[in-house]
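Reading through the C-alpha cells given below for one structure.
Missing here: one protein chain of the complex. Every other protein chain is in place.
Chains: A, B, C and D, in written order; residue numbering restarts at 1 for each.
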C-alpha cells in the first residue's frame, strides 16, 4: 500500500474464519495459533519479519550489537498505544520482564537475561542474553514478544487477557467468547503509510474444516484460514475464490524411539525410511498440499539444507538393511499418534507398508495430553508428531529436537543422541556469524538425515482461501498473517 | 374341642407413613380354638389382612403377644420360625398376584416341600404334589401349566394346595373368595369346609362379606379401624348385634330375598383415616348413639357373657 | 305412566373380533324397559352386561367391537345406525351411564364441578357460569357440600366419587340411567349409602334405570324386572317377583344356590359345577349345557328359544320347550 | 410447595458434592499434564514445572480437592480457566446462552413435531399415518445426529445453498442445528405421546366423557391430552436436560460455541477448573430442570401437587 491520505472509507467488515477462537489476547498468557493470529493485528514487535522471513524494523527503528551478549534498540518516537499512552523504553522493559515470568513464552524469550534489560533513555533500550544467542532478533520478531503498555496491564490486572492494549494497526472492539472477535482500525497507528485499509475485521471461529470452505463459497466470510486439502482444488477452481498457498514453517514427522531396541540401530531406522513410499503417502494423505520433506527443516527456514536427498521408496534396500541388522524376520512394534485424521491415516498406511519388511505395527491413538506425557516418558516405539519452527531460525527447529540435552519432555522425543550434532548445535547457537552458523546447520541436517531418527514426512503449507474481491492478502509463513494490508476491490 | 390353638394378646401394628403413624392394628385380643373358624370381618382398610400377616410374622408386630399352642411365637428366631411355618399357613385374596407367574403349578406346590426338605427325593415330592392337587380338585394334567393359563378358581385351588403342603394346623384365609365369581366362590367355600373337616384345620377367615363370613365361621370378630368392636359366636351376632357398627353393617347388606324388609341403618360419612386416629371410640364420628364419653374414652372389649364381647360404652343398652 | 315403552332391545347381537377369536358378547338379546321402571341385569363376569350397556350408549369400542344385528329402540327411534352426532345428542342427555369404578371414571386432572358442568353445557343452553352453578346444585343433591366443587377427584373418598358420577349422570335429567355395577367397588356401608341415594333420585327424577350387577341382593332391593345373563345370552327374564319366587332356568337356580344367605342357615352351598366357558369358544346349543344339572341330549344341539312361562316371565331353556 | 422446593434444593447439595468429587477424581487420575498441554511441546521442562507449581498441581489430591471445596464454599469461587485466565463462571456463562438457545430451539422443534404427530397417531392407531409416523419416529431415534447434521449441511448448504452451515447468531443459522438436535427428541416425544395417549384413551374417564355426549375432539384435547401430558412433560424435561448437557456433537458439527464443546475442549486440554465448573453447572442445570419438571407435574396433576408438602 502507500497512500495514507485517501484511506478508503470501508463500511463492510472483513470476515476471517479460523478453526478456533482466540484463547487469550495477552501474549504472555498463552501461545496458541488462533490467539497469535489475532494478536498479530493488535500488538507490534520491536523487529518485524516479513513474508520472506527477512528482519525489518518494527517498533525499533534500528538496533546494533553492543557485544556478544547485548543489543541496543532505538525505539520509534511518538508511537501511541490503543489507550492513548505513548510507547517508551519502559514499556519494552516491562513487557520483556513480564514475558520472562511467563511459562508460556519462555521458549521465545528464555535466552534473555532479566538483569540485562536496561533502559538507557525513553527511546533507547539494551537487551542482553545470558549466553551469546544468535537467533535473538528472530525471537523478538515473534508475535509473542509484542509490546504491552505497562499502565494498561496493571490496571486490568488478572483480566488483562480480555482487554488487550497494543500499538498495532487494529484494536479490540468486541469479543464474543468462542465465536467472534471484532477489531477496528487504530487511527493513531504509528506507521502512517501502513494504516489499516479496512475499518473493521471480524475473526470468526468455525471448527468444522469443511464448513469454512462452504462459508467462503456462500459469501458468509471473506477469508478462510487453513483450507483443508480436499477443498483446495474446489476453492482454486471456484470463479469467485482464490487459493493463496505458501509453504510454512510446520513439519510433520514419524519419530523412532532411538533410545530403545530395535530403533537404536540406525540400519533399522534407515530400512524403514526406505520401506515407506512417502511421496505416495503425502499424496494420499495431504492430497498434494505441502510437500514431502527430505530433512528436518522446511525450505522456509533459514539455512535449510536443500541438497538433502530423499530416501526414496526402495523395499529391496530396506530388506537388505533389515537383514544386516539381523531382523529380516521383522518385529512387532507400535505406532502412536494423537487424534488427528491425517496422522491417523499416515499411521494406517505405515502399518500396511511396513508389512513388506515383516514389521507388524499396531496403531494406537491417544488423547493429546496422554500422548505428550507418554512420548516424553520414552514409553513409545514409533510416533507421529509435528513441529513448527516459529522463529524461522534453524536453532528453534533443530536444537530442541535433536540435542541430547533435550531428551524427552524438552522436545527430543526420539531420544536421539549424536555428539557431533550436539557440538554443532551448541556452536551455532552462540556464534553470531551467519556463515559459521549456516555451515553448522547444514552439517547437522546432513547427519540427521543420514541417521534418520525420523521418517521425514511432510512440510506444510499455509492454505488460505479468499474471495476474489479481497486484495493485498499475503500468507505469512508463521501463519500469523497481516491483515492491515488487505483491502476490498 | 375348645383347646386354644392361637391366642392374640394386645396385638399392635403401626406403620410409619409420610403423613404420620398409621394404626393398622391397634391393641386387639382374641383366640381361636382348635378346629374352629374365626371369621374376621370389616370394611376395607380396617386392618384385617395386617392382623393375618402379623400372626404369621410376615410383618413384625409393633407390640403384643401371639401364642401358638401356648408359646409366644413373636420371640422365635428365624430357625424356630421356619419350623413354625409348617404349622401355620396363609391363602391370599388375589389368586393371580399370590402365585409366581414364572413358576409352573407343580413348582409352586412343590416349593414349600423343597424349602423345608420334607422329602428327600424328587419322585416323593412329585407324588405329594399329585396328592395335593387331587385333594384340592385340580386335574393331574395341569401339573405343568402356568398360573396365567388357569381361571381364578383353579388358581385359588393352587394357593390352597400350597398352603396344605406342609400339613399345617392353622390357616389364615385372607379373603380367599372375594376375587371370584359367585358360582366359583361357592365351589371354593365348599372345598374349604371339606378340608377343614378332613384335616382338622383351624381357620382365621378374613372377609368383608358378612354372608360369606356367616357361612363359614364358628365365631365372628368385627373389626373397625384397627380395633375389634364385637366378637361372639355367629348366631348371636346375626340375631342380636350389640355394637352400633355391627348393626349398621348387617342392615346394609342387600339380601336376595324379596319378602324380607329390613330397616336400613345408613351410616353417614366414610371410614376415617387410620393415621393418628382420635382417642376415644373409633366409631364416634359415624355412630347414631354417640355421647360425650365416646369421644373421650376408648371403649374396651367387654365380656357380655355367653362368649360375647363388645367394645361399646353402651352395649346392651342401645335401642 | 308404566307400560309406556322407553327402550326396546330386539335381537341384539354384539361381537368383539380379536386376535384370539370372535367373542360373542351379546347374542340375540330381547329386552324392554318402560318409563320409570328399573331393570336388573345380572350375570357373572363376562356375561356381557357391560357390553349391552355400551351398546345402548353407542360406545362399543370399534375395533374390536361391533353390533352385528338387532335394534335398540329408544323413545321410538332406533339407535343402531344413528350418526355419531345424533348419538352424542342423546348421550349424557337422554341416556346416561354410571360406570363401575368411581376411582377411575372421573378425570383426575379436572375439578369435579367442571366435570359436572361439562355435561350441562353440552346439552343445555346455558353459559359457563350458569353451568357451574347448576353443577353445584347437583352436588348438593347428591349430598356433597357444593363449596367443594373446585376440588379434584383424588380429594374425595370412593363413595363420594361415585356420588359425583351419579351427579354427572343425572345432571341433564335423563330418561334412562344405566348403572354398571355402581357399587361393586364400594364397601357395604358405603354401598348402602349410594344405593339409597340412587333410589331416592330415581324417584325424584322419574328416571328409568338399568341396574347392572352380579349381586342378587341389590336386584331384590331396587329392581322391578330382572334379566339373568349367561355367556351373552339372556337365560331368564321377567318381573322380579315372579322370577325370584319362581326360578326356572337351571342357571338361575344355581346362582341362587351359590350364594351364602345371610338370612338362613345353610350347611353347604350347592354351587354350579364347572367353569365359565371360553368366550371365544362357546359351547354349541344352549351355552349353559356343559354345566347344567338337567342337561339332555338336545341341549348341545339346539339353541333354546325364549318361552313365556308365566306372565312377563321368559326362560330360554329347552326343558321348557315342548 | 415452598418447603418441597426448598427440600429438593437442599437435596441437591450432596449430589453436587458427589458430582464434584467424581469429576475431580476423574481429572486427577487422567494421564496428561495440563501444564504441558497448555505450554505446548516446545517449552522447557523447567518452565512446565514452574507452571505446575503456579497452578497448584503438585499438591496431593486431597489438598487440591479441599482447596476447591473451600474456595467454592467460602468464596463462592470456582477458579479461573487455566488457558484463558477468565473466571470459570464467565467462561461458562458466555457459552451458556448458545447452549440454552440451541436446546430450547431443539426442544421446540421436538415438541412441535412430536406432540401433534403422537396425538394423531394415537387417535388413528394402525392407520397409514400412524404406521408412517411411527417408522419415521423410529428412524429419527436411530439416526446418529452427527451424521444427520452432516447430511443436512450437505443438502441445505452445499447442494441447495439455502442455509448457512455454521454459526449461531441469526435465525437462519439456527435452523439446521435445531433440526439436527430436535429430530431425535422429536422422535422420542412422538413415541411417548402416542403410547401415553393410547394408555389414557383406554381409561374409564374418557369413556365417561364420551358418555356425556362430548365431541371427540374435545375428549381428546381436553380430557385425554391433559392426562397424557404428565409423562410427556417428564420426557420433555429429561430431553431438555439432556440437550443442555449433551449437545456436544451437534455443537461441534455446526461450530456452535456452547457449553458442551467447551467441556470437551477443556477435558482434552485438562483445563480442570473449567471441566469441574462446567460439569457442576450442567449437573445443576439438569437437576433444576428436573425440579421444574416435577413442579410442573404438580400443576398438571393435582394428585401429585397434594404430595408436595
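Simple rule for what comes next: a residue touches a chain if its C-beta (ideal position, glycine included) is under 8 Å from a C-beta of that chain, and two chains touch if they have at least 3 such contacts.
To be clear about the criterion, contacts and distances are computed from a predicted model.
Only one of "NADH-quinone oxidoreductase subunit NuoB", "Peptide/nickel transport system permease protein", "Heme exporter protein C" or "Na+/H+ antiporter subunit C" fits the UniProt record of the hidden chain, and that name is "Peptide/nickel transport system permease protein". Here the missing chain is touched by one residue of B:104, B:126, B:194 or B:251, and it is B:104.
Of the options D:92, D:206 or D:249, the residue whose C-beta touches the omitted chain is D:249. Taking the complete complex into account, A:367 is the one of A:68, A:246, A:291 or A:367 that touches the chain left out.
Which of D:5, D:89 or D:141 touches the hidden chain is settled by the complete complex: it is D:141. Taking the whole complex into account, subunit D touches the unshown chain at residues 14-16, 18-19, 22-23, 26-27, 29-32, 125, 138-139, 141-144, 146-147, 150-151, 154, 158, 195, 198-199, 202, 242, 245-246, 248-249, 252, 260, 263-264, 267-268, 275, 279, 282-284, 286-287. As for the chain not pictured, it touches subunit A at residues 209-210, 228-231, 234, 280-281, 284, 339, 341, 344-345, 347-349, 351-352, 363-367, 369-370.
In the full complex, subunit B touches the omitted chain through residues 44, 53, 56, 58, 81-82, 85-86, 89-90, 92-94, 96-104, 111-112, 115-116, 142, 144-146, 148-152, 159, 162, 165-166, 177-182, 185, 208-209, 211.
The criterion applied here is as follows: only the chains that are shown with their structure count from here on.
Fewest steps needed to get from subunit A to subunit B, stepping only to touching chains, is 3. With centres defined as mean CA coordinates, subunit D is found 39 Å away from subunit A. Here the spacing of subunit C and subunit D, counted between their Cα centres, is 52 Å. Centre-to-centre separation of subunit A and subunit C, using mean CA positions: 90 Å. The residues of subunit C never reach two or more other chains; the list is empty. Shared contact sites, meaning residues of subunit D that touch two or more other chains, are absent.
If touching chains are joined by edges, the resulting network of the protein chains shown is an open path. Which chains touch which is summed up as A-D, B-C, C-D. Subunit B makes touch with subunit C in their complex at residues 43-44, 151, 153-154, 181-187, 189-190, 193, 208, 210-212, 214-216, 238, 248-258, 260, 264, 266-268, 270-271. Those residues of subunit C whose C-beta lies close enough to touch subunit B in the complex are 44-45, 157-160, 187-193, 195-196, 214-221, 240-241, 244-245, 254-263, 266, 268-273, 275-276.
Only residues 30-45, 47-48, 50-51, 54, 80, 83-86, 90-91, 94-95, 98, 153, 157-158, 161, 164-169, 252-255, 257-258, 261-262, 268-270 of subunit D touch subunit A when the two sit together in their complex.
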